[in-house]
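Working notes, beginning with the structure itself.
A single protein chain has been omitted; all remaining protein chains appear in their positions.
The chains carry the letters A and B, assigned in the order they are written, with residues numbered from 1 in each.
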Amino acid sequence: MHRSIRAVAGIGACAVLLTGCAFGGGGGAAATSDPDEEVTLTFQSLAFQDATIQATQDIVDTWNADHPETQVEVVQGSWDNVHDQLVTQFQGGEAPDIIHNEASDMTGFAQDGYLADLSPYLSDDVVDSVGEGLWESVTIGDAVFAAPTVMQSYVVFANTAMFEEAGVEVPTGDELSWDALREAAQQLTADGRFGVGWGLRQPTAAFMNLGLGFDGTYFDVADDGSATIDVGEGELAVPEAVHAMAYDDASLDPVTLTQSGGDVLPGFLGGQYGMYVGGSYLAQQIADSAPEGFEWTVLPPLAGSAGGVQGTSPQTLSVPAESEHADRAAEFIDFFMQPENLAAIGQGDCLIPASEPARADLASATEGQTGWTEMLASGETLEAAPFQLASGYPQWKDQYATPLFQQYLANAITLEELQQQLADGWEQVG
Amino acid sequence: MSVITDAPRAQDSGGQDDDRSRSRRTRRRVWRALQYVALVLFVCFLGFPLLFLVTAAFKTQQELQSPDPQLLPAQWNLDNFIGAIERAGLGQAALNSLVVALATTLIVVVVSLPAAYALARFQTRLRGLATGWILLSQVFPFILIIIPLFLMLRPLGLNNTLGGLVVVYVVWSLPFALWMLRGYVAAIPSELEEAGAMDGASRLRVLVSIIMPLLGPGLVATALFAFIGSWNEFFFALVLIKDEALQTLPQRLALFVGSEGQVALGQLAAGSLLACIPSLVFFAIIQRRLTSGLLSGAVKG
């Protein structure tokens, strides 16, 4: 067998010499096409809920009717494997002209130089409609690699019937402090039922985004993507609070900490948990799956010592640097960013539009519907989380942060060990 | 027929006293009963999830998210099937998958049969080389080969075509098929061939009339591997096929899985169930061919 492997390797070595190394994709400049030429652009959309798929198609149809020279064709992709698909497509120079994804996942592609700078093509209206902080999360140097469309915030859903039964007042107001959450959870815990269920199978993003409410930024990121880590009180406040609810107060079902949001939903709908923490998109699932007569609402945004601020990784649209029609693709993105379009997308997915006027549109469109006022309120305080721009973040997240948070939530390591090992892990990666 | 069966045949040993044969018969009956119990347990273990899939496909979203799950749906409603077909356009996808899987299976079987025979019977230098390559290609992580393969197919105009998928699936099922078939050929005693040759039959005739019938079940098993392998393959189809009209079933089924573990479970179950049916029909037809029973004939003749 040794001999055979050597023989095979020999044949292959010749093949490599003949064809050159496959992993060196050539660099291509973003082209500007002849304005009269008719082109068809592919738009890989990841819309998942039926309503959003429809809204996306409607936007594209409207565009196509007005722009006979630039037709857009929707190709349905899936969140589950978009990353792998893009890696391969970028390597092979075959990425779709318009790419739908989320900012934290696109950062790596942008750092690798695969994405076109959109800033020359976006209209002033669009630029002004989105907060500066959000633009910063999709900018490297001076280049804007994506346009933020809609965002997710973490919200607390409440089973109002259970509150009433336990004689607990449903919290109202502008903010819900973590202490108030803890207190309500304790009051709701009784007879084998828990105050809170929280699907934290993938805890890193949740902890880091909510950490901003305690000024916990984790990283100090320089312009070139290099970063230093600092895990202090602010960073650890959220994990500590969750841990305390699970193990000190026993008001949070620890089993849910090992599950996904979807796994915990039946328990919330079945009255097992008085409150359910998760992404705002879950509102859509609650509305679809709740049994008859299930009464629920969304509580005010969670606030830490630094207020109700949360980090977010917005959904985005980008254009590959190698697209032959980068200018036209960017024009379509500009159109997509119009308030009525983003409002329709946000409504379909229960997500918050990145653009101010779109949020206003959505607020009037959803007036009186359960949860929307609170969800849109939480959207006001969303900020781009700085850690997304740190190069090496994905590796640190997979190899250190996620397993460490999981161990801490399983009560297998202490807070001090967590703090130490999170920082040590970054040294290993960086 | 094999080891644990064939109760009747042993009965001819004659001349034994009644008690012994009775106790033997009882033992045989107990043994049979145990076999049935074991078979039922296996069938439950392997088949239960299908039951889960069937019932989930007919349940409403409320039932699927119910904290008190019932085995059967309250009402057998077809909404999920309608939703799945509308949303994912499963008909065209199923046709694409079928074309690709059948073409792959056919090519793999035709091409690997002679080579497997040569591998099992001839001591050549090729044998070592082929064995080495087979193992290497199976052991090296497929995921790391995808990008070079993708880059190679593009200049040939094979990306975004079903033909390109067939090429890839043939190439990556071949080692497996070769290795399996080699095992089956090796299991056929070579005396059978030599006996045939001594009887004056030509080599080809020996192959066709003696080896082929014996190889039947092995060929069927190998064909099943090739078929299922290409029917279920997802990742390469994902990167190679861009046109929606050319997408395969696994690609379309992936659309029911959203971000953060969201799943349109009812529709996914309905779609998967529809996707399973062709394979199950294929299995039901082909499993008969797993019985050869021709061996004894060949030896006696």
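As a working rule, a residue touches a chain if its C-beta (ideal position, glycine included) is under 8 Å from a C-beta of that chain, and two chains touch if they have at least 3 such contacts.
In this text, contacts and distances are computed from a predicted model.
A single chain of the complex does not appear, and UniProt lists its protein name as "Sugar ABC transporter permease", one of "Phosphoribosylformylglycinamidine synthase subunit PurS", "Formate dehydrogenase iron-sulfur subunit", "Sugar ABC transporter permease" or "C-type cytochrome". Contact with the chain that does not appear here is found for just one residue of A:V170, A:A222 or A:A412, A:A412. Of the options B:A84, B:A130 or B:L165, the residue whose C-beta touches the omitted chain is B:A130. The residue touching the chain not shown here, chosen from B:V30, B:L78, B:V171 or B:M212, is B:V171. Across the interface with the omitted chain, chain B contributes residues 1-6, 9-10, 13, 35-36, 38-39, 42-43, 45-50, 52-53, 67-69, 110-112, 114-115, 117-118, 120, 122-124, 126-127, 130, 133, 135-145, 147-149, 152, 167-168, 170-172, 174, 176, 178-180, 182-184, 186-192, 214, 216-218, 220-221, 224-225, 228, 232, 234, 249-250, 253-254, 257, 263, 265, 268-269, 272, 275-276, 279-280, 283-284, 287-288, 290-293, 295-296, 299.
On the side of chain A, the interface with the absent chain consists of residues 1, 8-9, 11-13, 15-16, 19, 21-27, 83-84, 87, 90-91, 108, 112-114, 201-202, 255, 257-259, 263, 266-267, 272, 321-322, 394-395, 398-399, 402-403, 406, 410, 412, using the contact rule stated above.
Going forward, only the chains that are shown with their structure count from here on.
The distance from the centre of chain A to the centre of chain B, each centre being the mean of the chain's C-alpha atoms, comes to 39 Å. For chain B in complex with chain A, the touching residues are 61-62, 64-69, 83, 87, 128-133, 135-136, 146-148, 150-152, 154, 159, 235, 238-239, 242, 244, 254-255, 257-264. Partner chain B is touched in their complex by these residues of chain A: 1-5, 7-8, 22-23, 42, 46, 48-50, 53, 75-76, 78-81, 84-85, 88-89, 91-92, 94, 96, 199, 201-202, 260-263, 265-267, 269-272, 279, 281, 285, 288-291.
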